[in-house]
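A protein chain is absent from this complex, but the other protein chains hold their places.
So, subunit A:
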């Protein structure tokens, strides 16, 4: 009996955790997570419900497995072939779970480099694209010079993608780092990976950056950014008036717009059912190798 009680509390905790996680605009479900009915009659139903939820949770970790929602470009066979190719590539290289705001180190093979490889460390400021077209952008400041490198996620010249710090930020895109003070996007190349204890939810970094004075690359004040602290300092009265005029508060009620931007839950569960097993296996293999790595003896450094 006590065991059963403990399990239920765990399940409730899990459900709360699902609710807390923010959903990405593209390639997601509507934000509401369906609550299981209050009086759960059968255990089997409950298990299936949470299993399904767990499968759907993978959409945050692997957003590129969902196709582009534009109906003009969709074709079930193409999507299937594309997913098979993605899994084949994933069997060759460990592509970890990461989010916008995570700090990554990417090593690619470069024919023009001296050592034929090139390593870059930076904060992921954008993730976009579906299927094999998925790409991400890393930003860093090296020698007072801002650098941004865009990588294709499934490019076979990528030798390794290492997550140095796994976390999220308050916004979906961090383009405002370009106009922020350089210390917010400076990361040293010999940064050590920070390992999160297993099973913890992805931490959200609540840091709010300070913008440099104008001119800016974009009109940040109109974008309702949460991760910027001093935007009001740099605005004139004219900008505030224009911001009010440009607001589109009705768009969050536009159900059609939301529908057009998302893949329906029925389609998603089909897709995840197809790839979930293989992704799970790859994840298990990754965990095993990670455990092995921790027990290796550190290299003796000379000189």
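Everything that follows uses one rule, which is that a residue touches a chain if its C-beta (ideal position, glycine included) is under 8 Å from a C-beta of that chain, and two chains touch if they have at least 3 such contacts; residues count from 1.
Here, contacts and distances are computed from a predicted model.
S.K.: What is the missing chain called in its UniProt entry, if the choices are "Large ribosomal subunit protein uL3m", "Bms1-type G domain-containing protein", "alpha-glucosidase" or "Mitochondrial import inner membrane translocase subunit"?
M.R.: Protein name of the absent chain (UniProt record): "Large ribosomal subunit protein uL3m".
S.K.: I'm checking contacts with the chain that's been left out. Which of A:93, A:196 or A:282 qualifies?
M.R.: Within the whole complex, the residue contacting the unshown chain is A:93.
S.K.: Considering the complete complex, identify which of A:132, A:181 or A:265 is in touch with the unshown chain.
M.R.: A:132
S.K.: Among A:52, A:109 or A:208, exactly one should touch the missing chain; which is it?
M.R.: Of these options, the touching residue for the absent chain is A:109.
S.K.: Need a quick check: the contact residues on subunit A for the chain that isn't drawn.
M.R.: These residues touch the chain not displayed: 72-75, 77-78, 81-82, 85-86, 88-89, 91-93, 109-111, 116, 131-133, 152, 154-159.
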